[in-house]
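What follows is one structure encoded as structure tokens, with my remarks underneath.
Only one protein chain is missing; all other protein chains are in place.
Labels run A, B and C following the written order; every chain starts at residue 1.
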Amino acid sequence: MVDLELDMRARIGRLELAKPVMTASGTFGFGEEYRSLVDLGALGAIVTKGISLRPRAGNPAPRIAETPCGMLNAVGLENPGLEAFLRDKLPGLREMGPAVVVNILGDTLEDYAALARALDGAGGVDALEVNISCPNVERGGLAFGTDPALAAEVAAAVRESTRLPVLVKLTPDVTDIAAVARAVAATGVDGLVCINTLRGMAIDPLSGRPRLGKVIGGLSGPAIRPVALRAVFEVAREVDTAVVGVGGIGCWQDAVEFLRAGAVAVQVGCATFRDPSAAVMVLRGLEDFLKGLGVRSCSQLVGAVEL
Amino acid sequence: MVDLELDMRARIGRLELAKPVMTASGTFGFGEEYRSLVDLGALGAIVTKGISLRPRAGNPAPRIAETPCGMLNAVGLENPGLEAFLRDKLPGLREMGPAVVVNILGDTLEDYAALARALDGAGGVDALEVNISCPNVERGGLAFGTDPALAAEVAAAVRESTRLPVLVKLTPDVTDIAAVARAVAATGVDGLVCINTLRGMAIDPLSGRPRLGKVIGGLSGPAIRPVALRAVFEVAREVDTAVVGVGGIGCWQDAVEFLRAGAVAVQVGCATFRDPSAAVMVLRGLEDFLKGLGVRSCSQLVGAVEL
Amino acid sequence: MKPIRLEAELLDARAVARQMVRLRLRVGPCAIRARPGQFVMLGPLAEGMDPFLNRPFSIHRLEGPEAWELLVAEVGRGTRMLARLEPSARLPVLGPLGSGFEPPAEGELLLVGGGAGVAPLFFLAEDQLARGRRVRLFYGASSADRLVGCEALAARGARVEICTDDGSAGFGGFVTARLEQALGDGSDWLAACGPEPMLRAVTGLARRFGLAAQVSLENRMACGTGACMGCSLLLAGGPRRVCVDGPVFDAREVF
Partner (left out) sequence: MKPIRLEAELLDARAVARQMVRLRLRVGPCAIRARPGQFVMLGPLAEGMDPFLNRPFSIHRLEGPEAWELLVAEVGRGTRMLARLEPSARLPVLGPLGSGFEPPAEGELLLVGGGAGVAPLFFLAEDQLARGRRVRLFYGASSADRLVGCEALAARGARVEICTDDGSAGFGGFVTARLEQALGDGSDWLAACGPEPMLRAVTGLARRFGLAAQVSLENRMACGTGACMGCSLLLAGGPRRVCVDGPVFDAREVF
């Protein structure tokens, strides 16, 4: 048997990744936090923490609560803002090896467009991920992501403001995610990222205080994996646009589930908090699995579910 | 200190329960399955498996899949149908002690009304729980629950067809559960039950086969507790109708969270599969906790969250 | 007897074959009231909520008056956790559950087991041997290192016919091939437990040779008590719950 090279490339519209595994926004900082701990070069892409036009301080503590097989967060998009990002974070990110995907969040349509324009000219950015699904901010975020028409408007605004590939990140907290996906896909974006966190809450039974300063936050982790997988499956069958899977992925078996459900690539989120090398381990395990299957390219697994 | 009797009664509109803990529909059969294992008399109510006009065979196997801190089910409303229920199950249920709440599911508005009429006359039924949130059937179920207007139509149809107290069970798989709740509450029903399962999916990574015969099923268990709690909190602040909390409750601390979030009573679902006495343990723990707090009545805890 | 739930004490967990472990659980005086073919739900398996569901296992043997033995094949996370338990661990057990085998009053009993599916057949064989019945067990395994308990059962008087897929012990080939050779010698009842294709083939043979047959089935379970309808199979006669209407069914109902 000739040992053909396994092709791990993932094509997300105009964005081509060397590997189909990325870090998820907000769970890997700007890469530098994990430099000494993770073989960064192995990853397909690093997706940054969400960036807004101006710096944001985020929500009051506590911002984190543990839940069964997962966690709630209400960070509230604390970030240094566009300018400091370009100055302090982007140069380091560029050198790390993986593609650089910048997650952006605005309060208004114009914010999104302005972020897209600025990042277009920045150099060293490989794609934008448009966050219209963050449950932790007052304006923007989720409000855009729950309405197909508004979601499409944001997508179109970003699309028209940059030559960079554009991914749009969807919320599962809607009646019909396929409807949002169709509307966004119609704007010609390069990829749909499913899913952001689910809105959730926890209360300390003894004190009666909510476990998050902001009361309601976003649920992530293995707990939400079945919801994320269903979302990927539903969206992938509805649109031709590439789908990226995220939600509770922590090992290669999880990644295989998402690829089979129709994702062309996956993101590893809060699994990194348990084990910083989670994303790299997902990738290595996936490679071994594909070699064992004897397929030539990772893309052959995409959509391979036996219905 | 005078040791005043602790008042555990819960009032859900016109339905008064001696205790604020029930079993959740579909997780406790018709009570008889647990007769030798559980001190049934201690419970506030037994909610039956969903009953349809005609018998239903349910979905093909597998119907159950384990997920992180939870499970998926795609039972598909297997049930003996109204007639066999009235003949074979109801007499036994009546004798068990707790209030009997019959969960009903129809394919059409008229089905729901017919079920309500028939159960009204049956005797020994204390309330109806209207399932407009089951993800596991083709028609009816979820389709009614995701649209505020349709949901209200079903609620009104049932309401008008019976003198029994009516609870309506909502799905979390909507963009705005409060909007559905408002519409349903406006029909004058006695209670809103939050939540049914979340739509989810799992795939066997090796074989590529979905883990459920029906592919997509309903996610339950501790994994969804933060989502359920958030739903209860959002609904309870929007409506005056009583809210019943369900989703991932397995111990008294969980029940306290739901009461504080605004539920007047709780249901214990798949926790019973891990430990048949889960619902009774929830109740006992809650009583001890309330005694420790020194309150006179369980209702004092309802909504007691420190924002 | 009605099922009860108790904290069993693990007396020992011993590796008895490759990736097969035998758990001996002290459950108290109720032990002897189980019938062959019944099963238990084991768990919760961990302090946390993951893994979430309890696991079904057949009662493999009575061991003295107060203990059950289970035979566990390591196939996934839960069974691996069980295999690594230390003696004296406490394990919540719900049981005995389900229907038992119903052997006829007379004649030789043919038992056909594949892999871990042999588990309940030991209980059945030993029970029937103790009643003075003749028992013949056709026991199929992938290879010799996966076989358990053959000598002991033979010593109790059963005729054990070993079959291995790779021929490393006994008859080389599927247990159904060996069974086919042996049928037609006058036995008229058969009980089988194992992988579905085996059960299907055994049922075909039983039908061909005019034997009554009972098969013990598996399905994903949540409650084990008939409450969740999770384990129902859509059989010819309608949906039947494996956990309470089975796991032992008349083969004609199933295939």
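Just so we're on the same page, a contact is a pair of C-beta atoms (placed from the backbone, for glycine too) under 8 Å apart; a residue touches a chain by one contact, two chains touch by 3 or more.
Bear in mind the structure is a predicted one, so any value in this text is a computation, not a measurement.
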Displayed chains contacting the withheld chain: A, B, C
Among A:E33, A:E160 or A:D288, residue touching the chain not depicted: A:E33
Given A:V75, A:A99, A:V232 or A:L286, the one touching the chain that is not displayed: A:V75
Which residue of A:R63, A:K169, A:R199 or A:K214 touches the chain not shown here: A:R63
Residues in chain A touching the chain absent from view: 26-29, 33-37, 49, 57-58, 60-71, 73, 75, 78-79, 221-222, 250, 270, 272-277
Contact set of chain C toward the excluded chain (per top definition): 46-51, 77, 81
Residues of chain B (touch criterion as defined above) contacting the omitted chain: 68-69, 222
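Following the convention adopted for this analysis, only the chains that are shown with their structure count from here on.
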Pair joined by more contacting C-beta pairs (B-C or A-C): B-C
Innermost chain by mean C-alpha position: B
Averaged-CA centre spacing for the pair chain B and chain A, given as whole angstrom: 34
Centroid distance [mean C-alpha coordinates] between chain C and chain B, Å: 36
Where chain B touches two or more other chains at once, by residue number: 67-70, 221-222
For chain C, residues contacting two or more additional chains: 48-50
